[in-house]
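One structure, pasted below without further comment.
Of the protein chains in this complex, one is absent; all others appear in place.
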């Protein structure tokens, strides 16, 4: 797949300890990517969504299906349920 | 009954040509009062409510029943449907 | 609750920023503020010159107070303000201001719509539209 920019927000950002990072990935969908990131450290287990639902945005499109393709994506964001308003 | 202050608003005020007047009346309810006022001139027929509903307020209490007593009242207002807001 | 109801029937305009400041001084527990502004709009088929609003001032004020009390009983509100103008107004001039505030927004929305509904037909104001070609008293739709 190549390099993608990963972005983290809110509780995910706090747990992983970064706002973003550039990572070389092999996965072609969200679900596989989350599995692949586990090798980078224990803190990435937050992405498995045990404590709260995980949302992702692929090139700024919010996706709900973890099987969504990320091929050709340049930016993938992970965040917990949104609480605006 | 004695003297009461009659007040007119909006289309009724325009037709009768006054905002208020002090009148010696004999009637004891709204319906009779409207009838009694007819002797004062043709313009008072507007109070009969042929073109629009007539509301009245006896001492600043809006009443819908024309049989409402006006005994002891000091002020009686007549007006068309309200259009606030 | 009752000391957080403000009602006025006035000729002068109102100022949204200062009303919001007043509200904030009175409550720190409200997260939702719904502000309704009714303003003079141009007619669809004629050019409005001005709107003349006639009022039975004292009675209007007491009628509005009554509806505010009703709203305060029906919904959990932190603040209610209603200011209604009368006199001669031009296009885009403000006519009425209704502010309702509550912890959660649903109450503020519902109370605002309720108060406006009541204002339309139960408070002694009458509007006359004076336009280029016509001049007529507004009828309730």
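Chains: A, B and C, in written order; residue numbering restarts at 1 for each.
Keep this in mind: a residue touches a chain if its C-beta (ideal position, glycine included) is under 8 Å from a C-beta of that chain, and two chains touch if they have at least 3 such contacts.
Treat the numbers as computed from the prediction; the structure is a model and nothing was measured.
Taking every chain of the complex into account, the chain not shown here touches A, C. Of C:30, C:82 or C:123, it is C:30 that touches the chain left out of the display. Summarising the interface, chain A meets the missing chain with residues 7, 9-11, 13, 52, 57, 60, 62, 77, 79-85. What chain C contributes to its contact with the hidden chain is residues 15-17, 20, 24, 28-42, 44, 91-92, 103, 105, 109, 112-113, 116.
Quick note on the criterion: only the chains that are shown with their structure count from here on.
Averaged Cα coordinates give chain B a centre that lies 27 Å from the centre of chain C.
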